[in-house]
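Working notes for the structure below.
Here the complex is missing a single protein chain, while all its other protein chains stay put.
Chain nomenclature is as follows: A and B, assigned in order of appearance, with residue numbering initiated at 1 for each chain independently.
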Amino acid sequence: MTPINPDQLIVQLTQWALSFLDSYPLVAVLVAILLSTVPLVAVFPICFAITTWLERKGLARIQNRIGPNRTGFLGMLQPIADGIKMLLKEDIVPKTSDRLAHFLAPVVLMVPAFTILSVLPFNRNMIPAAVDTGVILFFALGSVSTLAVFMAGWSSRNKYSLLGGMRAIAQMVSYELPLVLSGVTVIMMTGSLDTTKIVAQQQLSEWIQSSNAGLQCLGQIIGWNVFTPWGFAGFLIFFVASLAEINRCPFDLPEADSEIVAGHLTEYSGFKYALFFMSEYVSAFAINGLSTTLFLGGWSGPNIRPPWSDDPNALLIPGFVWFFAKMFALMLVMIWIRGTLPRLRVDHLMGFAWKFLLPLAIMNIFVGGFYYYAPRWHGIPVVGWPIGFLVMYLSYECIGRLNRGPKTAQRVYHYAS
Amino acid sequence: MLGIGILKGMAITAKNFFGSFVNKRLLPTLQYPEAGNSVTLFSRNIPFLVYDNDEDPLGTMRCVACKICEKECPPQCIYIVMEKDANGKPAKRPKVFDIDISVCMGCQICVEVCPFESIKMDSTFELSTPDRFEGLLLKREHLLKSNTYFHKIHPDEAQEVDDRLAAKQKKPAPTPSTPAA
Partner (left out) sequence: MNTETIAPREYQIYSGDDLRTNVLEISMGPQHPSTHGVFRMDVSLDGETVVKLKPVFGYLHRNHEKIAETTSYLGSMPYTDRLDYFCSMTNNWAYALAVEKMAGLAVPERAEYIRVIMAELTRLQNHASLVGFLTNDLGASGTPLLYAIREREHILDLFEWASGARMMCNYMRFGGVRNDLPSGWLAQCKKVVDDFPAFMDEFETLLTGNEIILSRCQNVGVLPRDLAINASITGPCLRASGVDYDIRKVDKYGVYDRFDFKVPLGSVGDCYDRFMIRLLEMRESVKILKQALATIPEGPVNDSKARNFRPKPAEAYGRIEGPKGELGFYLVSDGTPKPHRYHVRPPSFINLTVLEDMCLGQKIADAVIILGSIDIVLGEVDR
């Protein structure tokens, strides 16, 4: 039996359990599938519950309030109370709605939200579906949610819902482009669409396999894509576009409460609404997981090899701890943004995608190419890094100025004499 | 640079987030039932009738049923019937004194017009009731509260009133002035 690695414990346990079924290959496959999907379906709703609590508490603190504090310690049982309330509420379907589409919309939204989680590498050897074209699969399945939102908007037979659905289509289709293009840079640099390879590329294996603990630690961090100019710019573009993709503030136009009541959610209540709500958060997790994978080194983080192990890849802290930590950190930034920013207008939103993010993302691809071929000194990108950073900064400034135009500026006010 | 304003705003919200854990000023919420009585000494809510002697509330109530407050009340929420003695002579105290607190808006005009200092503003607010008709129609018995209670809720004002009444007592026979036209 192989020595116990803390980070591979779950993988080893799974293999050990499956080893009993060696004589029944069909059953073994089924059990393997179950063992990789059931945790997904179990863990992410729990993450969703934790996030709703975090969001309510965090938003409250930002606004100088206390937030939920009656249900359990610090209001931690609030998600359960919310869930019970949602389940007990009457399921109202408008009389003139398209009942089938109205019913299907939350389901259609939920299925891809969970499916795209399966291409994320949570740890070494811990990926529910090791697909060679993981990133493509992610984007392809992720765009199904557009359809679901429009189904909801159309079928409700409510004008606000329709406006929300229309806005959602325009927004999600537009932001898919900068989202994918900023990811393309990473794919280009890695030369693979496989998410595990993208993570592996961000780890300096010589350093990790050396005997110095400090080097092992550093080797897990220094290679992250976000520390390169194209990676940093790409990460920011990806993050902003992902905010729009999952309808989070300040891009929450499809459900803009002050304008179109609740957009596509106006006519939903009870459990269907809860499904919508959960799917939104699960897709938020998925897209944050992908940006973690693409730019923030996936499951790698400050980590050392356990002293008792002689496996050069063994790690003391399981990688999924870091993965979830980064994912939640990104969620917290989203909550922080929601606590600060007002909403964009629909034409500004489209202008921002097409006139600002898209040129920047294309520029980023060129910078990535330059970085790749720029001469290095002992493997250090002494030319590529500063020039790449400068180019990205300048293009940010230029495109920003071009977009702002002469009309929008701080004004000077005078007083009547 | 584009985005500086947004970053500044986010710094402000972050400051408020962390500040709310250390600075009382940034977390002003009072938890209602636990925080105790947060009513200040100055708040007014609904009127009550003052009596002087704790042993005999009905006998020492100051109200003489002159009906000025009933007439002046802007939403007309006061209803007064004067008590009559056996001979049918007015007894100068109310037999019925009802205030419909679902109508009362706590404007304090009854207090201002009362020449006998008999109706004052209460600061109680926990008046919810399962019966919205009878429960919100306060009768004489509910409205009667002692001068001691008045001293407890509005000490300064009660002291002033007592001084005024004492000064009146010294003068001979306080003739109840006819209500100003």
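By our rule, a residue touches a chain if its C-beta (ideal position, glycine included) is under 8 Å from a C-beta of that chain, and two chains touch if they have at least 3 such contacts.
All values reported here derive from a predicted model rather than from experimental measurement.
Student: If the hidden chain were put back, which of A:V199, A:A256, A:V282 or A:M331 would touch it?
Tutor: Going through A:V199, A:A256, A:V282 or A:M331 one by one, A:A256 is the residue touching the chain not shown.
Student: May I ask which residue of A:L40, A:I62, A:V180 or A:L315 touches the chain that does not appear here?
Tutor: Going through A:L40, A:I62, A:V180 or A:L315 one by one, A:I62 is the residue touching the chain not shown.
Student: Which of A:F73, A:W308 or A:Y413 sits in contact with the chain that's absent?
Tutor: Considering the complete complex, A:Y413 is the one touching the chain left out.
Student: Contact with the hidden chain only, please: which chain B residues?
Tutor: For chain B, the residues touching the absent chain are 2-6, 8-9, 12-13, 16, 26, 28, 40, 42-44, 72-74, 105-109, 112-113, 121, 156, 180-181.
Student: Residue by residue, what part of chain A touches the chain that was omitted?
Tutor: These residues touch the chain not displayed: 59, 62-65, 159-160, 162-163, 167, 249-250, 252, 256-261, 338-348, 404, 407-411, 413-416.
Basically, only the chains that are shown with their structure count from here on.
Student: Quick one: report the Å distance separating chain A from chain B, using the average Cα coordinate of each chain.
Tutor: Taking the average C-alpha coordinate of chain A and of chain B, the gap between them is 57 Å.
Student: Per the contact definition, I'd like the list of chain B residues that touch chain A in the complex.
Tutor: Against chain A, the touching part of chain B is residues 1-3, 6, 9-10, 12-14, 16-17, 20-21, 26-29, 31.
Student: Over in the complex, which chain A residues touch chain B? Could you list them?
Tutor: Interface residues on chain A, with respect to chain B: 58, 61-66, 69, 336-337, 339-341, 396-397, 400-401, 403-404.
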